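Heads up: the structure comes next, in structure tokens.
The other protein chains are all here in position, but one chain of the complex has been omitted.
And then subunit A:
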Amino acid sequence: MSTVAAVVLFIGVTAYAVLGGADYGAGFWDLTAGGARRGRAPRHLIDHTLAPVWEANHVWLIFCLVMLWTGFPSAFAAIMTTLYIPLGLAALGIVVRGSGFAFRKVVVKTDHQRATGAAFATSSVITPFFLGTVAGGIASGRVPADGHGNPVTSWVNPTSLLGGVLAVGVCAFVAAVFLTAEGRTHADARLERWFRRRAQASAVATGAVALAGIAILHADAGRLFSGLTGRGLPLVLVSAACGLASIALLHRAAPRLLQALAVSAAGTVVVGWGVAQYPYLLGTHLRIDEAAAPDATLASLTLVAAAALLLVVPAMALLFVLHQRGRLDTA
């Protein structure tokens, strides 16, 4: 029962990492798109691509929080009492980002758009970084089972910093691939090229960070390292293969395929983390079944997840399909 709930939780984490991550990454490109005139076209595409979907994608985060605090309350409390600094900063970042994006769509003056846009874009980079450090802190076993771990070294450490940088990089990469595909869908060769170059650059950069990460994990998080190179190795390899394939096919492949490859590249690495960590929730000191809530609670959560599968997934598919077919007007 507890494993089922943990799987549900991790599906949520993966969905948020991929879907929410792509939205964060779009903010990264928004931030780096240059001055108001030069950045107008890419920002417009980002706006158009993000507007209808970002809130739905964002709900995955709520889903994860709720699943964690209901299904594994002691682990949730332990994480919150240890990693409260990056989590608090991420929460503030989320408020800035969502409201900044919503406001930018309405304001018209260039300097107002610049201010709200900067708020949106900056927090789009900062937030995944902090969430990445949180993931690194948890994955490297720095959250004690009773919580109240070191508030600084739990997230200022090699694995956390790797997690933060990797999160920003992966988000940027996924977003760039998505936006390349989006540019092609709109038959806008210039934008397609603009994002393609950035997809390639971010793939190279993220790949380099991931390679350096191998050494970092080996030195700093032995248990995670052995998990990723043991049981999790197939997933890591799939991730690398998908990442390489998406770059190789960036010129030719159908947009749908490119998006699938980028999603797989990002998703499998997150799943790999989960597989590597199983059966532990925190380090090697709190097992999933030890942290789990009573069975009736886990059953309720599973029921909610089943309902989500039945209701939310088709609804989200409808949203994505309508958006892809251009039935949603974001102007």
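Methods note: a residue touches a chain if its C-beta (ideal position, glycine included) is under 8 Å from a C-beta of that chain, and two chains touch if they have at least 3 such contacts; residues count from 1.
The working rule: contacts and distances are computed from a predicted model.
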{"item": "Undepicted complex member, UniProt protein name, chosen from \"Peptide/nickel transport system substrate-binding protein\", \"Sugar ABC transporter permease\", \"Cytochrome ubiquinol oxidase subunit I\" or \"Outer membrane lipoprotein-sorting protein\"", "value": "\"Cytochrome ubiquinol oxidase subunit I\""}
{"item": "Options A:T185, A:Q200, A:S226 or A:S300, residue touching the unrepresented chain", "value": "A:S300"}
{"item": "Full-complex contact with the absent chain, from A:G147, A:G169, A:G183 or A:G232", "value": "A:G147"}
{"item": "Given A:T32, A:T284 or A:T330, the one touching the chain that is not displayed", "value": "A:T330"}
{"item": "Chain not shown: contacting residue from A:I11, A:A26 or A:V96", "value": "A:V96"}
{"item": "On subunit A, residues whose C-beta touches the chain left out of the figure", "value": "51-53, 55-56, 58-59, 61-63, 65-67, 69-71, 73-74, 76-81, 84-85, 87-88, 90-92, 94-99, 101-103, 106-108, 116, 147-148, 151, 293-294, 296-297, 299-301, 304, 307-308, 311-312, 315-316, 318-319, 322-323, 326-331"}
